[in-house]
Structure formats: structure tokens, C-alpha cells
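With one protein chain held back, the other chains of the complex are shown just where they sit.
Lettered A and B in written order, each chain numbered from 1.
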Amino acid sequence: MSWLQRIFEKPWLWSFIAAFLVWLATIVFTRGQGGGELLTAALTFATFFVIVGIGQMFVITLGPGNVDLSIPATMTLAGSVAMKVMDTQDSMILIGLVVTIACGLAVGIFNYALILVLRIPPIIATLSSSFVILSTAIAYGRGLRIKPPPLLAEFTTVQVAGIPILAIVVTALAGAMGVVLHRTIYGRSVLAIGQSLRAARFAGIPVERIRFLTYVLSALLASLCGFLFSGFSGGSSLSMGEQYLLASIAVVVIGGTSVAGGSGNLPGLWGAALFLFLVQSMLNTYQLSAGLRYLATGLIIITVITAAGGQKTQR
Amino acid sequence: MIATVTSPRFLRAILPALSLAVLLALIFYLNPRTMSYVGLNLMLNLAIPIALATIAQLCVITVNDLDLSIGAYVGFVVCVAATYLHQTPALGVLVLGAGILVYAALGALIHLRNLPSIVVTLGMSFVWLGLAVLVLPTPGGKSPEWIAWLMKLKPAYIPFPIIAAAIIAAVAWFALMRTSYGSILRGSGGNPKAIERAGWSLLKTKVAMFALAGFFGVLSGLSLIGLTTSAQANVAERYTLYSIAGVILGGGDFVGGRVSPVGAVLGAITLTLSAPFLTFIHIPPDWQIGAQGAILIIVLALRAIIDRVERRR
Partner (left out) sequence: MSGGVEPIVKLDGVEKSFGAVRALAGVDLVATRGECLGLVGHNGAGKSTLMAVLAGTLRPDSGAIRIGDEDLTHSYDVVGAQRRGIRCVFQELSLCPNLTVAENAHIFHAGLRGLGWRRRSGKLIIDKLNEIFPGHGVSPNDVVGDLSIGRRQMVEIARAFSVTDTPLTLVILDEPTSSLDAYVAGQLLGFVRRFVAGGGACILISHLLGEILSTANRIIVMRDGKVVAARPASGFTRDTLVAAMGSVAKGETSANLAAHGSKRSEGEPRARARAAAQTDERELTAYRGEVVGLAGLAGQGQTEMLRKLFDAARKKSRDATVNEPVALVAGDRQNDGIFPLWSIARNITVGSMRRMLRGILIDPKREDEMAGTWRERIKIRTPDVDNNILSLSGGNQQKALFARALGSDAGIVLMDDPMRGVDIGTKQEVYEMIRSEAAGGRTFVWYTTEMDELRNCDHVYVFRNGRIVADLPRQEMTEERVLHSSFEEGTAPGHAAAP
């Protein structure tokens, strides 16, 4: 039983195993054809889930009640603004990046101002701000689909031996954020706050400052994702972020991060992101409709969180 | 007298009525033609499904949870009503009944496994959306005749939506605020430990409130199909935001079990009027969504101010 036990001890392994099984099931249907392409597609699209997943993971790790529901809107805003500013010019890419970061900062500060000043629970704060942010994106972008600069488009789509460069970069990012979580004062503070808010206060941790930084981090990563995704998909669109709300939470939960807070899991984000994409494409391959795809995604997340259970102690 | 008028309890109770009155006055000022039977009827029609969804959300908020799936659920009910209920009523009733049972089961699950309702209902929103799309893949369907007839009623002097809203508020108020078990339900949100120690079952209260939410959600969807020309899965997308805003505007709290059904209905009507109001002040359509998010923020800001006054006493 010991090797089985060791697997259960590492929740993120499940997600990779599950992803592998789903990939297998899809290949079975196509009789072995296109396995490699499927893997490449999975890596490509999962990359974007991982970027927002990192931000959402840090927020959720802060403890119960902390969720960022403004991620899709922030993605859309950053994508629209950046594309418009860059205006298909390679020379403007750096400016575009700066603008993206500015968007992320603005959204993060706005969200946290709502949480701190108006004492709104984070869920409601980010929900209502998402509407404001989305409107800003619509008003600014006017729905025009501006093409990304060719260099950006290339960067987000180029592959090496079937593996997208972007996936490698984001893996490195995830690795770096893992180090941040476990080996920096900021990361340790997040983990402490998620385990026990009161103990963190008494241990001298500046709780409000850490929460602020985390919401800004989440907004920054969402902006970055919008920037890159616009480059990847040939321009920003208003429905760009639609599936990212559930996806960002799903990859965090399925990847083994506890919704009770205090323990973040970065490798799991990749496994869960791959799993999520592969489930959707498997359902596509089996020619199941969009409705079933939504249904399946929702059921999976409910199953995972039911199995994981909630807080151990009654608050 | 001054003390009562400025007391937090009074302010909290008066906020929904006051904001409704102010908004109504502004609308009449901007467009005097709305001050008529036809005008009111047109503007307030959609208040009925929104008020019902708000009461559903109120039930969940009373027990210290949050339902982020109410919009998708109402959309599901609309699609079922436009298809099954219209074609094979028996099947339609069965499916809608099953929906209510699912809501009750969710309440049990959340209680027994101590799950965060946000994540569970967020997942459920996709389940309902998926089911709605399966039932009605493309916009269409037809409303059952009796619902369409009911929603198009034109009673004398008072527009139907106002009567309907009054009935909804009265029923919800009576059930939750006047009955003895209603006080237990609210108590389970205020001090669950005390309720449990007195021998009541917290599982039953949670399941009851979620089942009620499911029931009011069904009513919301049924009333909506009578008003829209064609059904589609995401027709009630905004209802999640509206319902939460309505409860808070109506004087409710996210935790502590302190809610006001009458206030919530007034809040729902106010939010319904926000759409024509934004049109009348020529808010560009781009900003319509943002404005509605801004309204929720403003409502919460007002409540934060009232709470701060309360705390300083």
C-alpha cells in the first residue's frame, strides 16, 4: 500500500495522472492518430490557464473567502488596451507590456480598495469590479479586433519539437512562483495567513499589506495572460475571458490547493490545466456538444471539492 | 425622534424605499411619459423574475452562504419551460421538481462536508448552463400559454408587476419573518451553535433554505419565459449580480442571518429600474454593464457607511 499512499500524499500527481488517462481515452477514439498534436495543443492552451491559475492560487491560499472573480475582465481589459496601444507595431511591444502591467496594477489596487475601504467581501468586490472593468474594456476597445504585432504573435505561437516556447517560459514562471511561495518572506506570509489569520497577526505579519500585494499579483498575471492570449489568438475579443473564471478556480482546486487556504500547489496547476483542456477536447472528439462540456467541467470541480472537503475546524 | 430617525436600524430599513423613490423621481423627471400605466408596466415587467431570484438568493444568504449559480439556474428553468413545459407539461414539471431537489441536495452537501458555497455554486453555474444548452441549444422555444397569459395581465389601475411584487414580498415576509419555523431558519444563520444546542437540526435548516432557493428560482424562470420572446441559456446571466445587490440594498447582511424580504423586493425593483434609468441618462451601451457593477459598489458603500455609524454607537 505504500506506493499508493505516497501518490495520495502528493495531490498534484493525481491531476497529471488524470490528464494522462484522458489523453489516452481520446487517442483510443481516434485509433492512435494525432496523439502528438493533441499533446501540443494541450500544452499550448493549458499555458494560459496556468498563468491565471498562479494568481488565483495565491489569492485562494490567503484563506477562505478569498477568490478573485475579476480575472476574465482584467484579461479582456489588458488585451484590448495593449493591442490598441501597440497598433500592430513591433516597436511598440515593450510599451504594450508596460501598459499591460499598468492595467494589472490599476485593477489590483481598485479591487483591494473595495475590499479594505468598503469592507466588501472579496468575492463581491471582485464580482462587481469585474463589471466595471469589462465596461472599460468595451468602451476603450470599441470591439475592434486589432491584430497583434507580428513578433508577439510569433513568440506566443512558436514551437520547438512540438513544445510551445511559451509553455516553457510559463513553466519557468510557475517554478519561480513556487520558489516565491515557499522561500520568500512574502510567500511564507501568504501561507501563514491562510492557515490562521490570528496567528499570523500575532506573529508580526503585516496581514493587510500581504493581502493587497496578492490581489495586485493576481491582477498582474491576469493582465499578462490577456496580453499574451491576444497575441496568440490574433487580437483581443470581448468574450476572451469567458471560460477563464471557472478555469482559474478549477485548475487551482483540481491541482491540489486547499480551498481552506494555507497550502498552495504549483506543479498541480499544470496537471490540472492539461487535464481541463484534454477533457474538453475529449468531449469534442467524442462529438459531445458544448452543453455537455460545460456540464462536465462543472461536475468535475464539484466532485473534486467534495472529495477534498472544506475547513477542518468550524470557524 | 431625531435619535430614531438617525438610528442605524431605521436607516437600514429605509434605504431600499428611499433609493427606489429617488430613482423613480429621477426617471419621471427625465421622461414624464413613463408616469403612466403603460410606462410603469413596461419598465417594471422584468422586476418580477428579478424579485423572485432575489428572494432565492436571500434564502441562501440567510444561512451564511452565497449562490453564484442563480443566474444560470434561472436560465435553465427558462429553457425547460420553453421546451418541455410547453410541449409535455408532465415532463417539464418533473424536471423542474428535480432541479429543486438538486438545490436541496447541494444544501446538504455543503453542510455535511463543510464546503465553501462560492466554489460549489460556481461549479453548479456551469452545470446549469450546460444542462440549459443541452435542453435548448439555440435560442427559440415557446412560452407555455398560461404563463404568457398571466404575465400579460392588465388589472385596472395598478400595473400587474406592482401587484405581483407586493404578493412576492408579502409571501416571503410572512414565511420567513412571521412563522415560528421561519425564525428558527433565520436563527440558524445568526447563531448556529445556539440553535443546535436547543435541539434543532442545522442540516434541516440548511436544506430547507436551499430548497426554497430552488423553488423561488423556478418561479423566477417561469415568470421570465412569459416575458421574453425567445428563450436561451444565458438569458438570466445578470441575475446573480442583481440578486446579491438586491439583498444587500434591501438591508441584508452577508453573514449573521439578518435579512429583509420586503427590502430585498424593493431593492430588486430599484435594480430593475436602473436599466431604463441608464438609458434615459444616455449612458452609452458600452458602459451599461459597468454601470450596473458600479451600482452594486455604491450600494455596498452606503451600507458600509451605515455600518460604521452603527459601530460608533
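Just so we're on the same page, a contact is a pair of C-beta atoms (placed from the backbone, for glycine too) under 8 Å apart; a residue touches a chain by one contact, two chains touch by 3 or more.
Worth saying up front: this structure is predicted, and the values here are computed from it rather than measured.
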Left-out chain, listing which of the shown chains it touches: A, B
Of B:189, B:217, B:246 or B:276, the one touching the omitted chain in the full complex: B:189
Chain not shown: contacting residue from B:197, B:282 or B:311: B:197
Chain B, residues in touch with the chain not shown (by the definition above): 9, 178, 180-181, 183-184, 186-187, 189-191, 193-195, 197-200, 256-258
Chain A residues that touch the omitted chain in the full complex: 179, 183-185, 188, 191-192, 195-196, 198-200, 202-205, 262-263, 313
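Criterion: only the chains that are shown with their structure count from here on.
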Inter-chain centre distance, chain A versus chain B - centres from mean C-alpha coordinates, in Å: 30
Residues on chain B engaged by chain A in the complex (per definition of touch): 66, 68, 109, 113-116, 118-120, 122-135, 137, 240-241, 244, 254, 284, 286-294, 296-297, 300-301, 304, 307
Touching residues on chain A, where the partner in the complex is chain B: 64-65, 67, 114, 117-121, 123-124, 127-136, 138-139, 142, 245-246, 249, 253, 259, 289-299, 301-302, 305-306, 309-311, 314
